[in-house]
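One structure below.
One protein chain omitted, others in place.
Chain nomenclature is as follows: A, B and C, assigned in order of appearance, with residue numbering initiated at 1 for each chain independently.
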Amino acid sequence: MTDVRSKPLRMALIGGGGAGFIGKVHATAATLDREAVLVAGAFSSDAKRSRQAAAEFGISTDRAYGSWQQLLDAESRRPEDQRVNFLSIATPNFTHCEIACAAMEAGFHVVCDKPMTINLSDAQQMVAAVQQTGRVFALTHNYSGYPLMRQAREMIMSGELGEIIAVRATYVQGWMHGMKPGAHQARGEWKSDPHRNGRAGSLGDVGTHAFHLASFVTGLTPEKLLSSMQSNSDHHQLDDYGHAMIRFSNGSTGMITWSQVTHGRLNDLSVEIDGTRAALTWRQEEPNQLFVRALGKPVHIYERDPTAEHSSPSASAACRLPGGHPEAFFEAFANVYRDAFADMRRVDAGIAFDRSSSLYPSVHDGYAGVRFMTRCLDSNDSNSQWQNW
Amino acid sequence: MTDVRSKPLRMALIGGGGAGFIGKVHATAATLDREAVLVAGAFSSDAKRSRQAAAEFGISTDRAYGSWQQLLDAESRRPEDQRVNFLSIATPNFTHCEIACAAMEAGFHVVCDKPMTINLSDAQQMVAAVQQTGRVFALTHNYSGYPLMRQAREMIMSGELGEIIAVRATYVQGWMHGMKPGAHQARGEWKSDPHRNGRAGSLGDVGTHAFHLASFVTGLTPEKLLSSMQSNSDHHQLDDYGHAMIRFSNGSTGMITWSQVTHGRLNDLSVEIDGTRAALTWRQEEPNQLFVRALGKPVHIYERDPTAEHSSPSASAACRLPGGHPEAFFEAFANVYRDAFADMRRVDAGIAFDRSSSLYPSVHDGYAGVRFMTRCLDSNDSNSQWQNW
Amino acid sequence: MTDVRSKPLRMALIGGGGAGFIGKVHATAATLDREAVLVAGAFSSDAKRSRQAAAEFGISTDRAYGSWQQLLDAESRRPEDQRVNFLSIATPNFTHCEIACAAMEAGFHVVCDKPMTINLSDAQQMVAAVQQTGRVFALTHNYSGYPLMRQAREMIMSGELGEIIAVRATYVQGWMHGMKPGAHQARGEWKSDPHRNGRAGSLGDVGTHAFHLASFVTGLTPEKLLSSMQSNSDHHQLDDYGHAMIRFSNGSTGMITWSQVTHGRLNDLSVEIDGTRAALTWRQEEPNQLFVRALGKPVHIYERDPTAEHSSPSASAACRLPGGHPEAFFEAFANVYRDAFADMRRVDAGIAFDRSSSLYPSVHDGYAGVRFMTRCLDSNDSNSQWQNW
Partner (left out) sequence: MTDVRSKPLRMALIGGGGAGFIGKVHATAATLDREAVLVAGAFSSDAKRSRQAAAEFGISTDRAYGSWQQLLDAESRRPEDQRVNFLSIATPNFTHCEIACAAMEAGFHVVCDKPMTINLSDAQQMVAAVQQTGRVFALTHNYSGYPLMRQAREMIMSGELGEIIAVRATYVQGWMHGMKPGAHQARGEWKSDPHRNGRAGSLGDVGTHAFHLASFVTGLTPEKLLSSMQSNSDHHQLDDYGHAMIRFSNGSTGMITWSQVTHGRLNDLSVEIDGTRAALTWRQEEPNQLFVRALGKPVHIYERDPTAEHSSPSASAACRLPGGHPEAFFEAFANVYRDAFADMRRVDAGIAFDRSSSLYPSVHDGYAGVRFMTRCLDSNDSNSQWQNW
């Protein structure tokens, strides 16, 4: 193993200067293992606020740009051993496509927040840009970075669960009950503007995470789906609760449930997978335990523990601490980065790599997520009729 | 309070002589509080086996009948102070209607297992029989007998949860993976004969319980629904996994999930109710705890505890033990009986009573359950299209 | 298997007419399986109150006696096929010895509540009475009746845990914080009278249960112990919190903890057993799950499930319901009765039996419990010095 941390990758963060927390999460997760250093940013479209954020993020203000365009322009002109290697995009969803495509065309790798974009044509454009530029593109469906979700995937791929019969993935939150009139604006007034944010509300915020995680662990693809959504708030007009019923191409059934109006739930993402030989369940808020059940046997709790017999290679590789020393959100997020870094280093070194063996969410996963949103919205708009995938 | 146990009601059990456990549950639950005594039975359609069962149930063999018709005939001719007061019906579902109607017409009260029957016309006939005879009819949707489900109902009715937004009820088991070829026969060969059992498999076994419990605690009625089911077994042709998506008449969304092919799950019935002011969750396998959540507040666990401040009147009334001394399945089942006994005593004493204030499941609940099964099957048979309620 | 329920045993209850719940528990548990019928009682030393209780318990008032002496006298004179077979004693602890000895000498079997008595000389007298009369004597350390505690015992006896290293048993409640001045009197003024109740407070109420359960599952005997106790209340002078540190004769360490002043805990009895090959934990408030752990392996949850591979014979025999249909306090209590009934029937039929193979707590267990209390009190009174067993 070459020692990578002595030559850390240089990171630029786009966004992150506002009230949200996700920009800071990107900065912390990317640098957790000392494989990357944050050196530049376009933290806000307001140049002054961007410079303030630079101080907060601990970077030199002369690399705090007032726009991503300026950043791309200035960084491109820096010497190769100083310019940033990759951009992390934590801006409103409707801006992802333009920024990511421009960045990749300028030669930079990209890590992009989810959902990838707000409509299928943008998503297709991003797929094409990745293919044309050969850059690494990673989408931060961060929950797939948890060691035990990788364990689950590996168990399913190896047949330990038998054939998959049914999948249930649920992501429920309750914070929307606390929104004051006008609060949606504070959170980002673009959020409730369908022209910019598109038509998906909680579906995009949390529903796509649940869909991605179900896809990640099972490898299944929908054949058709049906969705029914609600909007309970006076403060916005987008969905805040919904179900999607899926028929997967192997004949199994999926149910994706999302909510931001389930009182008192914080970030309750869970998956339940039923197979013909065993079944498993996992819950993001207690991420260090995976429950595996089979008829007539004791319930097995697989604890995250890289030295345990039951720990699969991909799960052990995703651990930083011994069992019982809990790992959590930042580490899972950092695993997406760490995997993407490995590919960035390969690309930069001219080494061929096999994308299909990587575990970080790809542009194709991003496309599938946008397709999921689109089909759900189409179904809901047509009295919840079935839609072909 | 008059002392009722000194004059216990006399019970006859129809069914219960086979391998199943539910007949024994009826006998134990009905007599738990010494308000009733089992004195007669038609435990099997095989007269010899019925007499053997009589010994096992601890009753005199001269009141062990070879058929329910003989039982009705013989008991009707006994003196009023000796003849049975009520019949408990634990026979195959397709026989409930005939037995119950005949029993009520002969003047007996009836406690009937669920689902009430296998088609709507039978269900309507039973509704009519109850109305015409004035007899007490109770359906053992036993899970509504848990103190904390009554607490939940009372909290919702009093507005503590605000308006109901969404309901999720799930009942998953896994035992069907253990079925050997031919095992369905052993379990009751009628079970897989659509001519006798009707078209519902797990939908009738467990799905109706989940639907009833959701209805019981929320008081909501469907406006339309859609269902998708699977059959995973080679051993039978009925559903063993399914979802029903419901639009309730108040505009809220319901999702009922049932399974008998979820590996390693035993009897995992749970309900989750989202309201505009609070949300609650409960799980049958840990029945002494009700979780109540509201945004920004600690999660509240309401433990079953009749002396706690938070215990609602109906919950406290349904307890037999102090908090921390766990109560479970038998006691919940017995609560359905105890409530029905109160009405039986009122009817027998010529006292007017208000059915709407009773908590035990009624013939109307039974009718709703059969309607739920019918609409789900109709939907599934029509490519999972929406059906009006 | 002979059918026993057709000839149920006849039970007399001593005590149970007051505010406490334990008398009713005895009546319900003893009759749960229709192996016994409550036919007589001396529910109170106040004859009128005893008759009132008789109505409540559903027995004829002519067998409601004003004292246990009258009961013994009158029942002894009834014909053999009518007189009671056994007495259940649910009176204040200081009365157990006199009643039990007199009952056994009069030829009755005895089921006695715990602690068996309040001092060692009484305990010795009871041991002698059992030996001399040949009557069955069972002590209701009811928690040993839980199927999974029997499973634990069987696993330990068969060596699945290896050698036992350490034992931790804890029984914590919090109700004493709710006591009003004078409330101790309402609960039974004898409770705080050392001349009658002896010197043990919570030690006798709950500490002895924890000690018995630890002994039951491990089979270990103390060699020496040390105890430290507190009394936090203004309302009484007995211990309400304590620890006992034990050195068992096999060299292992035990820690027994008891409390009735741990706010908000209801009836939280738990055991943790560490062996050289595996460890297990169990908690009374979630009695249907036993956790078994071994280094490097998944945590195993053994659910109470009589048809599961892992269910030991004694555990399966103690179940009444399929897995997932929770069993709880009454059923565990009833298991003590059911086992004692088997011995009563053997004794009454003149069949030799092997007490050592019975699982219900014996007079020797009762003696050990009194010894435990005595040694703890001796230690606490001597500045918490070590005491030989």
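As a working rule, a contact is a pair of C-beta atoms (placed from the backbone, for glycine too) under 8 Å apart; a residue touches a chain by one contact, two chains touch by 3 or more.
The shown structure was predicted, so the numbers you read here are calculated from the model rather than taken from an experiment.
Annotation: of C:27, C:220 or C:261, C:261 touches the absent chain (contact as defined above). In the complete complex, the hidden chain is touched by one of A:28, A:276 or A:316, namely A:28.
Residue C:275 is the one among C:41, C:275 or C:366 that touches the chain missing from this view. Screening A:79, A:324 or A:350 against the full complex identifies A:324 as the residue touching the chain left out. Where subunit B meets the chain that is not shown, the touching residues are 292, 296-303, 305, 307-310.
Touching residues on subunit C toward the chain that is not drawn are 165-166, 168, 174-175, 177-178, 226, 228, 230, 232, 241, 243, 245, 247, 251-253, 255, 257, 259, 261-265, 272, 274-279, 292-297, 299, 383-384, 386. For subunit A, the residues touching the chain absent from view are 3, 5-6, 8, 21, 24-25, 27-28, 31-34, 38, 55-60, 173, 265-268, 284-288, 303, 305, 320-331.
Simple rule for what comes next: only the chains that are shown with their structure count from here on.
Rounded to whole angstrom, the centroid-to-centroid distance between subunit A and subunit B, based on C-alpha atoms, equals 44 Å. For this pair, subunit A with subunit C, the centres built from the Cα atoms lie 55 Å apart.
Within subunit B, residues 265 each touch two or more of the remaining chains.
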